[in-house]
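What follows is part of the complex, with its chains left where they were.
Chain lettering (A and B) follows the sequence in which the chains are written, and residue indices restart at 1 in each chain.
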Amino acid sequence: MPANILGKNFKIISFGESHGECVGVVIEGCPAGLKIDLDQIQKEIDKRKPGQSALTTQRKEEDKFKILSGVFNGITTGAPICLAVFNKDVDSSKYEIIKKIPRPGHSDLPAFFKYNGFNDWRGGGRFSGRMTLNYVFAGAIAKQILEKSGIEVLAHTIQIGKIKAEKQKNEDIRKNKERTLVRCADLKAAEKMENLILEIKEQGDSVGGIIECLILNPPVGLGEPVFNSLESELAKAMFSIPAVKGIDFGAGFGVAELKGSENNDEFFLEQGKISTKTNNSGGILGGISNGMPIVFRIAVKPTPSIAKPQQTINLETKKQEYLKLEGRHDPCIIPRAVPVMESMAAVVLTDLGISGGFIPKVFRK
Amino acid sequence: MPANILGKNFKIISFGESHGECVGVVIEGCPAGLKIDLDQIQKEIDKRKPGQSALTTQRKEEDKFKILSGVFNGITTGAPICLAVFNKDVDSSKYEIIKKIPRPGHSDLPAFFKYNGFNDWRGGGRFSGRMTLNYVFAGAIAKQILEKSGIEVLAHTIQIGKIKAEKQKNEDIRKNKERTLVRCADLKAAEKMENLILEIKEQGDSVGGIIECLILNPPVGLGEPVFNSLESELAKAMFSIPAVKGIDFGAGFGVAELKGSENNDEFFLEQGKISTKTNNSGGILGGISNGMPIVFRIAVKPTPSIAKPQQTINLETKKQEYLKLEGRHDPCIIPRAVPVMESMAAVVLTDLGISGGFIPKVFRK
C-alpha cells in the first residue's frame, strides 16, 4: 500500500533517503498566489539541523534546499511544489553493519523482513530522522499560509528525562523557547535539561522527553468528524515523526482521574465571545475546534542509537551478538524534534483549514 | 471534506444518526468467501449495548442488526457489506434543549457553528456514542477475518478514576475480563472500580479511565511507513471513538523518563524465533510490527453528560445559563468502550493486514 502521502486538500508526498541523492517533498494543494519567504524556510530548516550545539549530534549537514517546481517569480502557481535538499559527501560505511545486525529500538529488523532485504539501509534510509527535513519544508510553507489567517503554531519542550518545565504563559513561550538549547520556555528547567543531556551523552546513552504544541487563535469548526477529526488527523501526523510513542490532548491521560464535573469546560461569555474557563478539552470537542487554543503533547522516546553495547541478532549467522554503535548520535532528539512537531501541526492545520473553507484556494492578486 | 470513510483496503463508511432512521456502516474490501457468523456479531453488539448493569445507562436499546448487502448464502461476495440497526421508539424530547443550549464537554457548540445550525441534534445526532455501533459491526466482521489468520485482539480496562489494575497475564485477561462488569481482568481492582462508579453515579457525576488493547500473534511487517504506520493508523482510528483524549504505545508517555539503554528492547532468540526481552516499543519499530504483541492504551474522558448543573450559553439569547441535564446517562463509559476499542483495532489490523498481503483478498472455496 502506497503510504507516503499525507492529507487531502494540502497533501504532502515524501520521498528520498538519508544517504541517497536527496530528500524531497511534493506539496499538493498549496493555494496559488502565496508569496514564498525563502529565508523563513531556511530558518525553519536550520532549527532542525544537526550540529547546532553540544547537545545534538556533531554531524554536519549543510541543508541548502532547492525549489524544483510550483513557484514562479517567488509566488506559488497552484501547481505541486517540490522542495529538495541534495545530499552531499555522505559516508555510509558506519551503517554497513546494520544490513545484517539490526539495532535494538530501530526499524532495521521489521524493515528487513517487510521489504525482503531490499530496503536502503544507508544512514537508516527511509527511516532516518533526516526524512523529517521534508516535514519541515512542508511546515514552513504551511506556516506562511496559516500566518495569513492569523493562526499560530507554537511547540516547546516541557519534559526531558524526569525534569519537567513549569507551565508558562504563551508570550513567554514565544519569547523564551528559542533562547534555550533545548527549546524549553522555563529557563530554569531548561538549564537542568541541558545539564542532564550532557551527562547522558557522557554515559554513551540517550534520554526521552515530552513536547507540547499550542495552536493559537484557531477558527471554530476545524476538523472533519467522524474519521478526520482534529485529534485523528493530528495524531496520525504526529506518529509519522520517528520516536513518537504517545499523544494526548488537553487534560490528556489525566482525564482518567477526573470527574465529569471537573473535566467539562464550562462556557462563559468573554467580551461577547464564547469562551471556556478551563481548557481540559484542549480546544477540541467532538473532534472539532471550539475556538480555544488547541493543546496537545507528544512523548518522544530516547534515541535508540547509543554507544553502549546492546544484544541483538545477526541475521546472517542467526546468532546472538552484541552491537556497539559508532557514529555521532543525538543524546536527546527533543530539541530538534520541536520544529518538526510544529511543522507537522502546521501541515495538518492547513489541510483542515482548506477543507473547512477557512483558507482560500487561491490568494488574490 | 467528506470524512466518514476509514481505511484503504478494508474501508468502513459510517452513516446514520442516533435518533434517525438507523445507524449503519458500509464495509468495502471484505474478502469474498468469508462465512459470516451472525451470532458472533450479535454477541459483540450486546457487549456495547446500554442497560447491561447498574453501572451503565438504563436506556434500553434493542439492537437487532440487519445485513443489507454483500452477503449471499451466509458468505461474503466481495461486494460492499452494509449492516444497519433501525432505530425504534426514540424519544428526542429530552434533547430539544441542546438545540439552543450547548452542553459543556460535548460537540454541540462547534457542531452548531460548523454546520450552520443544520446538524441533527436529536440524541446527539451523528456525534452520539450510539454511532459506535457501526464500529462494532465492522469490528465483528474484522475479527472473524483476523481469526482466520490467528491474530487476536484483546482490550480490557486498566484504570477507572484513580483505581489502577495490576498487570495480568494474557490468559487471565482473556479469562477474567468478561466476568466483571467493568471488563477489568484484575478482579480485586474491578470490584473497587464498580463501587467507585456506583458512588459517582449517586453524585450525578461521571468518571474517566484507561483501556489497554493487546494484539496477540501479529505478523512481522504490519504498517505502512511513513504516513500509514501502525501507530498512525491505530491512533487515527482510536480518536474516532468519542471521548478518547490520549493514546500511547508500549512504554508510552513513560519513555520520556527512560534512557535509551533502558527503553531499547534487546533482541534474543527464543526457540529459533527472534524475540525481545522487554516490549517497550509495544511491538512496533519504525511504524512496523516486529512480531511482539502490539500494546497500546487510550485515555477516555468522563462522560460529559452529567446531572450536576453546569454553566453554558444560550445560543439564542446569547446569555449565560445553567444547564441541568435529564435523561439516563452512563456514569462511566469505559465498560462499554472496551468492545469499541477492540473493534476499531480489529478494523485497522484487517486493513493493514490486507495491504501488507497477510490477509488474502478472496478466501478459497
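A few notes on this one:
What we mean here is this: a residue touches a chain if its C-beta (ideal position, glycine included) is under 8 Å from a C-beta of that chain, and two chains touch if they have at least 3 such contacts.
These figures come from a predicted structure and were not determined experimentally.
Assembly remark, whole complex in this entry with 2 chains visible in place, copy number of the identical chain is 4.
The criterion applied here is as follows: only the chains that are shown with their structure count from here on.
A separation of 27 Å divides the Cα centre of chain A from that of chain B. Interface residues of chain A facing chain B in the complex, by the touch rule stated above, are 1-6, 8-9, 14, 102, 104-111, 113-114, 126-127, 131, 159-162, 200, 203, 205-210, 220-221, 223-229, 231-233, 235-240, 242, 244-269, 272, 274, 276, 280-282, 285-291, 299-306, 308, 310-313, 318-320, 352, 355-356.
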